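Heads up, one of the protein chains got dropped from this complex, but the rest are sitting where they should.
Letters are used for the chains, namely A and B, taken in the order the chains are written, and counting of residues starts over at 1 for each.
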Amino acid sequence: MSTPLLQTTDLQLAFGAVVVADHINFSLARGERLAVIGQNGAGKTTFINICTGLIRPQGGSVHFDGEDVTRLSPRVIASRGMVRSFQLPQLFSEHTVRDCVRLAAAGKSGRLGLWTPLAQAVSKDAVDSVLEMVGLAARGDALSAALPEGQRKLLDIAMALVLEPKLLILDEPTSGVSTDEKHGLMATIMRALDAQKVTAIFVEHDVDIVSQYATRVAAWIAGRIAADGTPEQVLADLEVRKNVIGE
Amino acid sequence: MTKPKIAVIALVLLALLLPLALPWIKTPLILGTAFGIAALGISILIVSGQISFGHALFVCGSGYAVAFAARQWPDLDSVLLLALGAGVGALLGVVVGSFVVRYRGIFFGMLNLALSMVLFAALGKFFTLTGGTDGLRLERSPFFGLTMARDQYESVLLVTCVVLALLLGWLVQRYLRSVAGQALAALKSNETRLEYVGISAYQTLWIGYIMSAALCGLSGAMFAIAQGLVTPEMGYWVRSGEIVFVAILGGVGHPVGAFIGAGIFEFVKLFAAAYLTGAWQMVLGFVLIGMVFLAPRGVSALLEPRSSLPIDNEQERP
Partner (left out) sequence: MPQELYALAVLDGLSYAALLFLVALGMTLVFGVMNIINMAHGSFYALGGYMAATLGGWAVAQGASPAWSLLILPLAAVIVGCLFGGLMETALMRRIYDKDPILQLLVTFSAFMIFEDFQRLVWGTQPYFVSDIVNYLGTTDVFGITYTRYQLLLLPSVALVVFVALRSFLKYSSVGRQIVAVSHNREVSTAMGINVRRISLVTFVVASILGALAGALASPTVSWVPGIGAEMIVLSFAVVATAGLGQIEGALVAAILIGLARSFSVYMLPELEVLVPYLIMVLVLLFRPQGLFSVAKARRV
């Protein structure tokens, strides 16, 4: 296949003495389902923040679908098709579930209309189908702030999905959700991703989730990628077992 | 009919019919309507969570622009003067907004305040140009092409202002329900996410700022031609504070709030002047404090049963 969808070259970032990105060279092909594992502080979220434009690296570059996006803003990068969801759901707390998705859909179109009401300015089908995909169709009129945690995460992801991304980066999609709900949540997300044929990266701590849903795993230790391969390979790796899984 | 709509009709009827019983009340009604339009402008920014303590800059700037124009071209129609006021406000909003909307919270508020005080101080100082602290006078201009006596002029001005208030209230409501307006509300709750879904916070706030400046500018033009006088006082920080005061008192959930707030403000001023030795600031101060504890979303929110945000009230079809 041609160009990788996402490619980072020699990414570097340090906050004082703490190195959060240690010459990271990485590439992701279309269709992959990559799980990113690593302890807190290992640099996983930093990596996502750099790729999606929230932080500038001190060195190196990020290429998305062949384009250098290193210096672009989150807004522009999102419009290019690299979208993220958040570990702590980032919602519009004073809007309803449906309006949150509508706003995201409006962002996709890139036009800031002054006249047409929000509901009419976006595609009803696109909004409804995304809500359907994450199972929130029945809660469309609820205030986003009133949802339980698992549904807030789903809404956060729905807002990313409606942007029709090429690559969706999910930052700890099942964190904050009770253990018995985790698998259901992940299954729902994966179904939605399959339906839209989206390439995905997800940061995850739960080893079971990783082995069940990932096609590839990359383990972060102290700002660098310590292991990168199939779930079986990486989860068996000694360094990973010691530093990440903690055995 | 919803309660806010009833309130709108009640206010319009009050404004148009009261002068028949009390002819002297025309001027306070005009000023109150103008004040309401300025508060409508500020309420746009409040939706975004940003509060400006300097919008008297636009009221005053436009007022002086109108005064200069009216003195230079006495035959210029009042309708054009009003348009000029709105236009100058919008232009100032474009220029000032271009850098001011990069700031948030207290810094946004203070920068607006500082800019308005620069204008206030400058207008007072450069008296050869601006008439200094005494201000500038302007004569009555023709209205709709006709030269009118004072009484007739005021009646026409009042009706014009009320019509404009209705029109602008409707337009602002439409704007707040549009993508740009909803983005403005989203900016308040989560600006990062707004950017991440592809909407520019800068553009969103800049548009809102320009709208608020245009409305304040129009209000300044109304003050100018109603009073026949513009003074640097129009740009004083306390005036900016009063605009915010009125907007919050009335509530930002529905455009009628701005006019309810302005109505209460003007009413208390008149009442206090007649019965309370003019201690209107004290009365209003207590009124607002009471409102903060009893009706924190403003008086107009008491009219709405649920969340008073300008969210589309589209009904869900089963």
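We take it that contacts are C-beta pairs under 8 Å (C-beta built on N, C-alpha and C of every residue); 3 or more make two chains touch, one makes a residue touch a chain.
This structure is a prediction, so every number in the text was calculated from the model and none was measured.
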| item | value |
| --- | --- |
| Displayed chains contacting the withheld chain | B |
| Per the touch definition above, residue among B:Leu11, B:Ala90, B:Leu184 or B:Ala201 touching the missing chain | B:Ala201 |
| Touch with the omitted chain, as defined above, among B:Thr2, B:Ser98, B:Gln152 or B:Gln281 | B:Gln281 |
| Per the touch definition above, residue among B:Phe35, B:Phe58 or B:Phe245 touching the missing chain | B:Phe245 |
| Selected from B:Leu14, B:Leu115, B:Met148 or B:Leu166 as touching the chain missing from the view | B:Leu115 |
| Interface with the unshown chain - residue positions in chain B | 46, 49, 51, 99, 102-107, 109-111, 113-115, 117-118, 121-122, 124-126, 191, 201-202, 236-238, 241, 244-245, 248, 277, 279-282, 284-286, 288-289, 292-293, 296 |
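Criterion: only the chains that are shown with their structure count from here on.
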| item | value |
| --- | --- |
| Contacting residues of chain B [partner chain A, same complex] | 174-175, 177-183, 185-186, 188-190, 192-200, 203-204, 207, 307, 309, 311-312, 314, 316 |
| Residue ranges of chain A touching chain B (in the complex, touch as defined) | 52, 73-75, 78-79, 83-84, 86, 90-96, 99, 102-104, 106-108, 110-119, 121-122, 140-141, 143, 159, 163 |
